[in-house]
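The other protein chains are all here in position, but one chain of the complex has been omitted.
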Amino acid sequence: MNIRYITPFIEAVEGAFDQMFQLQPQALTPYLVKKEEILDWDISGIIGIAGEARGLVVLSFPADLAQELTAVLTGQAKDTMDEDVTDTVGELVNIIAGNAKKGLEEFRLLISLPSIVQGHHHQVTWPSGPVPIITIPFSTSRGHFSLSVGLENIITT
Amino acid sequence: MRKFFKNVLYSGIQDRLAPEDQVKLLFINSIIFFGLLVLTFFGVRDLSHGDMVLGGVTLAISSVVLALFFLIRVTKTIQIGAWFLPFLMFGFFTFLTASGGANSTVVLWILVYPIFVVFLIGSFWGSVFAAVFLAVQALLLFVPGLSPAAAVELEFKTRLIGVYAIVFTFSLAFEIIRLQAQKELTRTASELAGAKVQTDGILNTVTEGIFLLNPDLTIGDQHSHSLKAMVGKDDLTGRSFLEELRGRISEKDYAAAKDYLDMFFLPDPPWHLMEEINPLSETTITGPDGLPHHMTFSFRSVELSTGRRVLGTVRDVTESFELNRKLKEEEDRSARQMKHLFQIIHVKPELLLQFLQDADQEITAVNRHLKDQKTDPSQLIEELFQAVHAVKGNAALVGLSAFAARVHALENMVAAFREKKPLWQDFLEMTVQLSLIQAELTEIRELLGRMSAFQRGIEASSADQDLLLLALEKAIDQLGTDTKLAVDLDISEFQPHLIPEKHRKLIKDVLVQLVRNSYAHGLEHPSERKTAGKPGRPRIRVATTPAGPLLKLAYWDDGRGIAPEALSRVFEAGFSTAASVGLHAGRGVGLSLVKQRVETAGGRLSLRSVQGKGVAFDITLPLS
Partner (left out) sequence: MRILIVDDSRIMRNIVKNTLKSLRYPEDVFLEAPDGQVAWQILEAQEITLLLVDWNMPTLNGLELVKKLRANAKHQKLPIIMITSEAAKYNVIEAVKAGVSDYLVKPVTEKGLEEKIRRVLDRRPS
C-alpha cells in the first residue's frame, strides 16, 4: 500500500463525478478498516489490482445516491435498485478504473475489469493474509460514498 | 475494352501458355493482322490495276490467313500457326519473286522471311527454312530464264542476297540470345519462388514475433505471423513500431525505447552496451485481449545491402513470468514471516499477547476518531500521536525493537504535523502508514496463533498417543536390535492413561530400566529356551491395576529369573550380576536408583522371582 497507488484513484473519482454529474466530491478523513468488517453500503464496484502490489479498490454507494446519479443520466427519477442503477454504477466504476490506469502504469500495476456487487450489507472478499485496508469517505451535495483500498505490496525490492 | 483486345490478341488462350509461347502467339497474331491488312490492300490495288492473277492470289492468301486466325482460336494451340505461317510465307514470297518481273521491287519481301521464320519455329528449323528459301530465291534470281526475276539488275540482285544474309544472321543471333535470357529469367524466378516458400514457411510458423525496423523505426514488410497475433493487427508493414507500443507501455518505457532504438542507427553506436541497456528486455504490455502480457524483446543490428536495419525479436513469456512472480511472492512472504518469528521468539508469550491486545485497542480507539468526521484536525493529530507513541513504547518494552523502529518513523511523521497544519493528503499518508502497521500487527497475531495451535497439537498428541508406551516400545525395539533377540510384549492390560501426570516420567524411566535389566540378565536365546522347555521367544508383560487411592503396576518376564542368593541384594547400589560392563548393563546402578525414586515419589517397589522361570516387579504409586 502506497499513497502513490491511491492518488490516481482519487483523481479519477473527482474527474468522473465532475464530468458525468457536475458534482464535486469532498474527500473526508480516511480511516482504517478490518477485513471482516461488513460494509454498510448497498452497491459496490470492485476493481482488482495486480502487479507490484495486489488487492482491491472498492467504490461503495448507498441506494439513494446510486439512484440519484442514475436519475441524472436517464432523466427519470428512480426509487428502486433496478438495472439502470446497476448499469450506471458499473459505467461510473469503469470510467474511474480506466482513468486511474494511466496513473498506475509507471508502477507496473495493472487493473482488472470491475465487477459490481449488490445488496445491503454485502461483503467484499479481500485478498488473503494481513492486508492493510483504508477507507476514504466522500461527500457530495447529493449524498455520501466511499473509496476503499486494500493493497499488499508484493515485491518489496 | 482492354480485355476484349487482350482476348483477341492472345486468341483467348494466354493462360495455357508459357511466357515464351505467349509472346510467340502475340507475334503470330500480329503478323496475321498486319498481313491481312497489307494483303487486302495490295490485293485490291492489284485487282483495280487489272492484274487479276496477282490480285486474286493475294486475296486468296489473305483469306487463308484469316482462316488461320480462327483455326488457332478453335484448336487452342499455337503450333498450327507457328508452322503453317512459314510454309505459307515460303510459298507466297516465292510466288511474288517468280512473278515479279525485271523491275519488280516485290522481290524485297524475301528479306522479312528469315526474321519471321526464326522466331516462329526456332533457331534450328528456322535456319533450315531460311536457308532453303534463300536457295530457291537465288535460283529464281540468278538462273536465266527460270523466272522474270532473273532479269533484275545484277547489282541489285547481289545486294539483295547480301542483305538477306545479314538479316538472317542477326535474326538468328538475336533469337539465340533472347532464348538464353529468357531461360535465365525463368530459372531465377523459380529459385526466388522456392526461397520465398521457405521463408514464408518459417515466418508463418515461428512463435516469436520477428521483424525488421527501418531507420525511421517503421516495421518492414517481411515479419513473422506471430507478430500480428501479438499486436492484434494484420497489417503491420510500414507502421511505426513505437506507436504500436505507445498505448500499451508506460511513458517512461516508451521514451527510453525510442532513445534506445535510435541509437542503433547512429554512425558509432556503443555496441558493447546495447545488449545491457535494452529497456524492453522485460516488459509488461497490455495485449489485444486487454490483459497484461509479459514480453521479452531483443534487438540486433543487421547490415543489409539496402543499409542498416534492426532485427527485433519478441517473445510472450507471461506464463513463466507468472510462475516466477508467484515463487518470489512466496519467498518474500516466508522471509517476512521469518523476520517476525525471529522477533517474536525473543518475547515472553504472555507479554506479547498483552502487547497485541493493547496495540489493537489503541489503534481501534484512534480509528474511531478518524471515522468520526466531526473531530477537529488538531485534536485528531493529538490522538494519533498518543496512540502511535503508546504502541511504539509498548513494542520497545516488550522487545520488538525492529517493529518499534517502524512505528517510530510514523510517530515522527505525526509529530511534525503537530507543528505544521496537516493537509488532507497528509492525513491520507498517515492513515496509510497506520494501516501498514496494523497489518503487521495482524501478521504477528496470526503467526502467534499458528504457533499456539502447533503447541496445542503437540500437547494433544502427547495426551492421546501415549509417550510412555512409545518410549517402552522404542526401548524394546532398540535392545532387540542390539542383542539380536526379539521379544513378545504383552500390554493388553496396560493402561498408561491411569498414570498421573506427575508420575509419568518416573514410570517411563522405571519401565525402561526394567526392560534393560531383562535383556541384560534374564532373557535367553531361543536355543537355551528350547532346552528349558519354554516357548521360542521370551515374553515381557506390563499391566496396570487400579486399587482405590493407589495404582499398581506389574512388570513380568519369563527369563532366567534371579538366583535366591542374589535376590536380596538386587537393590543394592553397585551390585550387578553382569559378567562385564556393557552398553546396557553392568554398573549396578539401575535398580537401586529406580527403587529410590519410586520411594521418593511415595510409592513401593518389590520383586519376586523363581530361578529359571522369570521375574516379576510390583510397583505401587499413590494416585493423588
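General observations
Chains here go by letter, A and B, matching the order in which they are written, and residues are numbered from 1 within each.
We take it that a residue touches a chain if its C-beta (ideal position, glycine included) is under 8 Å from a C-beta of that chain, and two chains touch if they have at least 3 such contacts.
The structure displayed is predicted, hence computed values, not measured ones.
Taking every chain of the complex into account, the chain not shown here touches B.
The omitted chain makes contact with just one of the residues B:Asp46, B:Glu175, B:Asp253 or B:Asp557: B:Asp253.
Contact with the chain that does not appear here is found for just one residue of B:Met263, B:Leu469 or B:Leu489, B:Met263.
With the whole complex as reference, residues 252-253, 255-256, 259-260, 263, 270, 272-273, 276-279, 281 of subunit B touch the missing chain.
Here is the rule we go by: only the chains that are shown with their structure count from here on.
Subunit B has its Cα centroid 36 Å from the Cα centroid of subunit A. Put simply, subunit A touches subunit B in their complex at residues 1-3, 6, 27-32, 50-51, 105-106, 108, 110, 113, 129-134, 136-137, 152, 154-156. Residue ranges of subunit B in contact with subunit A, taken from their complex: 249-252, 284, 286, 290, 292, 325, 328-329, 332-333, 363, 367, 370-371, 373, 375, 380, 424-425, 427-429, 431-432, 434-436, 438-440, 442-443, 446.
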